[in-house]
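Rather than the whole complex, this shows some of its chains in their spots.
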Amino acid sequence: MNVQGLAFGNWTSFSEIIYFFKFFGEFLMHTSQSQQTKSSATSSSMQSCIDNCIRCAQVCLQTAMNHCLEMGGKHVEPEHFRLMMNCAEICQLSANFMLSSSRFHNRTCEVCAEICDACAMDCGRIGNMEECASTCRECADSCKQMASMVTH
Amino acid sequence: MNVQGLAFGNWTSFSEIIYFFKFFGEFLMHTSQSQQTKSSATSSSMQSCIDNCIRCAQVCLQTAMNHCLEMGGKHVEPEHFRLMMNCAEICQLSANFMLSSSRFHNRTCEVCAEICDACAMDCGRIGNMEECASTCRECADSCKQMASMVTH
């Protein structure tokens, strides 16, 4: 039995092999990182909140300035468009407050969570905005967790 | 008795005359504007809050990046310098939220007031930061008023 047969014999396409290496590699990376940082639970969840905020800021800005403007109609209703831009701006500020170790980051994360929730809900109302809605919801969850932590 | 005697006789310097015209003029402007906009109290106080936020953002950024960096010592202590930069950023965001008629401006103004108060207090602790401290206090007052208004 050769190596190819053992490892890849039952797989049906090249892309499945790619994903095997990609995700198995990431799983090992993750396991290894978790061991190194077991003691700094706060900064690990903060890093994840920073990542969520930065991603949400990007998705909201990019979606508003491309998808929404190009679709027109209800996508450029004042209420909806303002929420998208507000959401992008508060997410960026919340990320910046965490990156600069501000002792007020839990206060900005609290407001950020509210606006992300409102934006996710409005994306649902408008329709055809699934990616933006789910990104906002993830960011809101992450920010709520950060807002409820006691700062030191 | 000539006009000069009547109006300026007891004044000791040219700059006092300047300030008389400047402030009396502004007082009359203010009185006149108040009458015109009696019915739109919200937008008049919002415009004043926008002005205070923009001024505070400018003063904090300019003071941090010039006075504080050039003085060094306790002026660049992490806690103090972060507060100055955080204050500049939240003031700018609060102004932007009001300028874009965001329905969340009262929430951002609430957090802005807290950070401005903290920054004013820290400027007092550091010393030699009177202009920045008073600008922050004015902005905090203006933001508290805005935060407590019912949005429509």
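Worth a mention:
Each chain gets a letter, A and B, in the order it is written, and its residues are counted from 1.
The working rule: a residue touches a chain if its C-beta (ideal position, glycine included) is under 8 Å from a C-beta of that chain, and two chains touch if they have at least 3 such contacts.
What you see is a predicted model, and the numbers here were worked out from it, not measured in a lab.
Whole-complex copy count, one sequence throughout, 2 copies displayed: 4.
Going forward, only the chains that are shown with their structure count from here on.
In this entry, subunit A maps onto subunit B through a rotation of 175 degrees when their C-alpha atoms are superposed, rounded to the nearest 5.
Separation between the centroids of subunit A and subunit B, computed from CA atoms only, is 36 Å. Contact residues of subunit B toward subunit A in the complex are 78-79, 82, 85-86, 89-90, 93, 96-97, 100-104, 107-108, 111, 114-115, 118.
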